[in-house]
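Complex shown without one protein chain; remaining protein chains in place.
Note that the chains take the letters A and B in the order they are written out, and that residue 1 is the start of every chain.
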Amino acid sequence: MMEATYIKRKKDGRIHLKSGNRGDRVIGWTVISLAVLTVVAFLFFNYAGLELGSALKETAYNLKVMFLEPTLNHFSLEEALYQVGITLSLAFLATIIGAIVAFFLSLLAATNLAPVWVSRIVRIFVAIIRAVPTVLWVLIFAIAAGLGSEAAVLGMLFHSIAYLVKAFSEAFEEVDNGIFEALRSTGANWWHIVRSGVLPSTFTYLLSWVFLRFEINFGVAVAMGAAAGAGGIGFELFMASGFYFDLREVGFITYAILIIALLLEVISTRLKKRYFPTTSD
Amino acid sequence: MSLLKVEGLGKSYTADKQILKNINFDIKQGEFISIIGPSGAGKSTMLRCINRMVDFQEGKITFNHQDVGSLNKKELRNLRTNIGMVFQHYNLVPRLTVLENVLHGRFGYKTTLQGILGRYTEAEKEHAFYLLEKMGIHEHAYKRCNQLSGGQQQRVGICRALIQEPQLILCDEPIASLDPNSSKIIMDHLKSISTEMGITCLVNLHQVDVAQQYSDRIIGLNNGEVVFNGKGHELSEEKIHKIYGTQTKQLIIA
Partner (left out) sequence: MNEKAMRKHRWQSGIFLLIILVLTYLSSAITKFNFVEGMATIPEAIGWIFSNLMVTQESLDKLPKILEKLAETIFMSIAATTTAAIVSLFLGVFGSKTTKVNNFLSIFARFVASVSRNIPVVAWSLILLISFGQNSVTGFLALFAGTVGFLTRAFIESIDEASQSSVEALTATGATYFQVVSKAVIPQCLPQMVSWVLFMVETNIRNATLVGILTGTGIGYTFDMYYKLLNYNAVALVTLCIVITVIIVDLISNHVRKVIL
C-alpha cells in the first residue's frame, strides 16, 4: 500500500497519534516537573504546631463569625471610611505618578521609537525592578527615606512603573508604521511624532491600562498597610487580626476591602470589554 | 422508505421571533439534498434541530423510526453517533494532529474513560488513514490542523464525520469559507459519499448554481418556511425570487 509510508508506527507496530513536536513535549515536561515539585514541597513543609483537623474546624468557625457577624469595635464607621480613603489615595498616587514616569520610559522602551540598545537597557532595568517584591521596596524606602506615606508611594511606584512600561511600550509598538512615515515625510521631529502620531491613537488604550494598574494597586496598598505599616485599611486589618484578635472586626474590614475591589473590578472589566475586545469577548 | 421525516417543525429563541415555522419534508436513504435560502432564513437552526444540537418546541422529527424530540441522554448520544456533521468553519481542534481530529469521530462508540485516555483500536487508526487517503490528505496526517489550508481542513472535517459510520451527514455551509477550487473538491467528495457509500447528505448552501449542479433535490427556505421542494431543474427564476426575495438581483450579480 502506498499510504503505508505516511503511517508512523511504534516499535510494537501500533500507530502513533501524536506528531511528537517540541511544543507538546515541553508542555508535558513542564506539567510533570510542576507536579513532582509540588509533591516534594508537601514533604518539605514545616508543619510545626499544626493540627490540621482542629485548625480546619477553627477556620470554619472563624470564617463563620467573620462573615456572618461583622461589626466594628475599635473604631467608628467614619474612621473605617477614612482608612479606606487612605488606602485608595496611596494606590491612586502610586498609579498616577507611575503612569507619568512609565509614559516617558516606555517611549524609550518601544523598539519603533527608540534605538535598540536604549530599549534593551530600559527593559533590563524594568525586569530587575520587577524582581524585587513591592513590600521589600516599601520597607527599604521606609528606612532609607523615613517611614511615612512617601515610602509607601515610592515603594509601590516601582512595580507600577515596571508594569505600565511593559503595557505602554507594547501599545506603542503596535502603532501603524504608516503614521510614522507620513509624519516623518512632513519633516516632523521625534517629539512631534510622539505627540501627534503615537499619543492620539493609543491614549484611551493607555488610560485603561492605568486603570487596571489602579485596581492592582488597591490590593497592593492594602498589603503595604498590613505588612509595612503604611497605614490605611490594611493596617487596621493587621491590628484587628494580629493585635486585638477581633474576628468580627476582621470580617467587617474584609467586607469593606471586598466591596471596593469588586467595584474596581466591574469598572475594569467594562473598560477591558470596550478597549481590548480581543482579550475578552 | 424515508430515513428522515420532519413534520410541522417550529422553533423560536425568543417569544416574538419565530425562526422556523411549520417545516415539513421527507428524505430517503442515499439522497443528496441541498437547503438554500438567504442568510437568517433558519437553515443552520433547522440542521441543528435534526441532531438536537438545538432543541425545538413544535413538531416532530423522525430519524430511522426514532422520535428525535423524545430521546433521553443515552439515546441522543446514539442518534448523534449515527449523524455526522460538517461545519462552515471546520470546527477542528487546531492544536491536535489531523489523525487525532479524525479519530474524534469515534467517541460515540466509546465509554467516557476510553475517550479521555484516547484509546483507539488499531483498526480505527487504519480506517482513519484509509479515509484520509480517500480524501487525498493522508500525507498531512501528523500535521497540526492549524497548519492546513481551509480546503484541507474541511476534508479532515469530512473524514471525522465519515469515521462515525453515519447514515446521514449534515453539512452546514461547508464551502462558504472556501475558494472556488477547494469548493469544487469538497462538493465532489460529498457527492461521491452519497453515491458510492450510500450515505444521505443534507447540505446547507448559499449558491444556487452549486445546489442545482450537485443535488438530487433542493429545499428552499425563506424566513423560516419551506417555499420550494423539488428537483434542481424545476427551480425557475421566479421560484428563486420567491426564496431569496429582493436579494435575487445582488445574488446573480455576485
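To be clear about the criterion, a contact is a pair of C-beta atoms (placed from the backbone, for glycine too) under 8 Å apart; a residue touches a chain by one contact, two chains touch by 3 or more.
Everything numeric here is computed off the predicted structure, so don't read it as measured data.
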Neighbouring displayed chains - absent chain, whole complex: A, B
Chain A, residues in touch with the chain not shown (by the definition above): 22-23, 26-27, 30-31, 34-35, 37-38, 40-42, 44-50, 52, 55, 58-59, 62-63, 66, 82, 85-86, 88-90, 92-93, 96, 127-128, 130-136, 139-141, 143-146, 148-150, 152-154, 219, 222-223, 226-227, 231, 234, 237-238, 241-242, 245, 247, 250, 253-254, 257-258, 261-262, 265, 279-281
Chain B, residues in touch with the chain not shown (by the definition above): 51, 53, 77-81, 83-85, 87, 89-96, 100, 104-105, 107-108, 110, 112, 115-116, 118, 157, 160-161, 164
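Quick note on the criterion: only the chains that are shown with their structure count from here on.
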Centre-to-centre distance between chain B and chain A (centres being mean Cα positions), rounded to whole Å: 46
In the complex, chain A residues that touch chain B: 3, 6-8, 13-19, 21
Chain B to chain A touching residues, read off their complex: 97, 99-100, 103, 118, 120, 122, 125-126, 129-130, 132-133, 138-139, 141-144
